[in-house]
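Complex shown without one protein chain; remaining protein chains in place.
Chain IDs A, B and C follow the sequence of writing; residue 1 opens each chain.
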């Protein structure tokens, strides 16, 4: 038996493969066996309903996609009554991704989340006018929000960092000082698409967030930078498409990873990755994932 | 006759398609008809020879590549005697890409360049220990280098900006204030690749520069940001692979573009792009490229 | 309906009018497909990165087919698949719709595909069908065989499907109406239907999709009750619900 378990700060995960926020919903349980996953992060929830951005909300780029969803969600009350109970039945670790337009909103929502594996604080969405990336680019704000959230909950807090900064070490450090148990590195990269018909940006909000294999070397580098500067567990996110990518992230310093847009390309990717990780470790003679990083 | 000519500040180019620095050398003249190009930017030249980085120097990523060349070149004296005279015979506009490890070095080399269309100042290479990106991330340094170079030459000066900054508007503004005629946006993005055999970064210098279609939406956004903040002509660079990309860059605010790594994928891309631009303009009923941006 | 994800081999790719009829070997997906369902189809690898939504056209116990119109790069690449090539197929997707035994189907161009699929559950009615050119009109024989009255019009003849509807507006009364076509066509149809007709009209909505499974929220369509997701709450919506701008 090959052991894929990994430690993420205080948490033990049965394997490092999590589903990222904003890419899956319950119908995916028909395709993927959620019990095999290390955990899942649910779509961002805000205190009040958000209707999201006007369509189009998604487009393709070479080896990636750009989205401008704008955090559409039905608000926390709906989430608590209708979604959370269902999430708890999935048989995997649940992380609740939260979003607020002010420190107060983050506090309000953080105080209400109970009985899940952890909270992921989204201060890095590039597709909203208030909060999001704007918070995530300012280390002081990252510190304040993290501290505020940690003050409201006993759950492990993960801060999802923005890649739109010059020094991601600084925002990672701010999250750590604010009390974060881990950071996710990193969210989508702001990118532009011009529609040649209208000769204007395709998205109403001009930019969208680039994700998918295209960004992998950039996001992987973010993990490496943080690993070498800040002593905090890291969840890698960005462009993972196969088990080799997971290993690269693991070696670069991540303790777990999130799969995002790859599930649009291949909904079975999470399961194939787990199977292939086991094969690879077996071939190399490793018994545990942890051994990969032993010298 | 469809007119592809474009104005880049004081310069008139017969068309907007330039070959980027560091991707071509004379053998390409066997494949591409250089007379059809808007111009070419030669490989970065420094005052003293640079041997470049140890191999491996290149690897693939999804829809892109990462290089760690390290500005290998034989130094300015060799360039002046052996290369420059040959460049002048190419029958297209020549821009000399220059690189220095100090302001003094930039000055020294800038003062010696004569009889070409312009100078491109490379302060954005991510693959060198001294200068390069380190200069390009600091607006003050961008200003000082640009000013120093402009003080040494009457040629139009183009500053090639680094994408590794939070606000590229600031470095573009600094280049403008330093006297630049135009800016190039942008150079390669620092990215990481882990070699699973050695379980270490593939490149000796850890990171390399990501280029190719993968980065297009990010580099295009850099052009758009500068266009909307600074009044300076822009040369777009990053991930252009077909004529539609050229049009996107043009609409986003670029007056010309550079083709880089696409010529490794398809050495005929520059010519195909020019042919397709003419077709597209014809189909849309435009007589001039400039009309595309008329409302 | 229980969606699955499969790699299916192409059995045939042939022209049907101006479209490609692509048939895949399948024993699982079509067997569970109901009225209102569609599939996401993708090429292996990352080009294109996203799969594309298509209506079922028809099928049996060992295969099903779609009808594909080349629109942009993705459909261009898909239109070139050859026998034996493997496609990624996710489905059946979408909200099941309970079709009437008889009703009015209105199709423009490639819109013929979903309404033809819907006709599988119907015993007859009227098909109003517009296309660019005469030779673009397909499947009319099949509709007739199924007991439909088929009324066609083409731009070649100088007419739009709305002209047909105006002519036969009383045929629409009291029946459920299903419209599949461009946004422009749907809007003008809405313009000429009367209140009672609109009350019983439904529309096949198209939006760009990421996942097809309600995961990404990209396929939002504006309705009078806020955004709804085409992939899980559609693609069939009451005409009166959808907001066109």
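The working rule: a residue touches a chain if its C-beta (ideal position, glycine included) is under 8 Å from a C-beta of that chain, and two chains touch if they have at least 3 such contacts.
All of these numbers come straight from a predicted model, not from anything done at the bench.
Screening B:43, B:107 or B:137 for touch with the missing chain picks out B:43. Per the touch definition above, the residue from A:32, A:63 or A:145 contacting the chain not shown is A:63. Counting over the whole complex, subunit C has residues 45-47 touching the chain that is not drawn. By the touch rule set out above, subunit B reaches the unshown chain at residues 22-28, 30-31, 43, 51-52, 54-65, 67, 69, 72, 212-213, 241, 261, 263-268.
What we mean here is this: only the chains that are shown with their structure count from here on.
The fewest steps needed to get from subunit A to subunit B, moving only between touching chains, is 1.
Centrality by Cα centroid goes to chain A. Mean C-alpha positions place subunit A and subunit B at a centre distance of 34 Å. Measuring from the averaged C-alpha position of subunit A to that of subunit C gives a distance of 35 Å.
Inter-chain spacing, taken between the CA centroids of subunit B and subunit C, is 47 Å.
Counting partner chains per residue, subunit C has residues 46 touching two or more of them. Along subunit A, residues 61-64, 212-213, 241 each make contact with two or more other chains.
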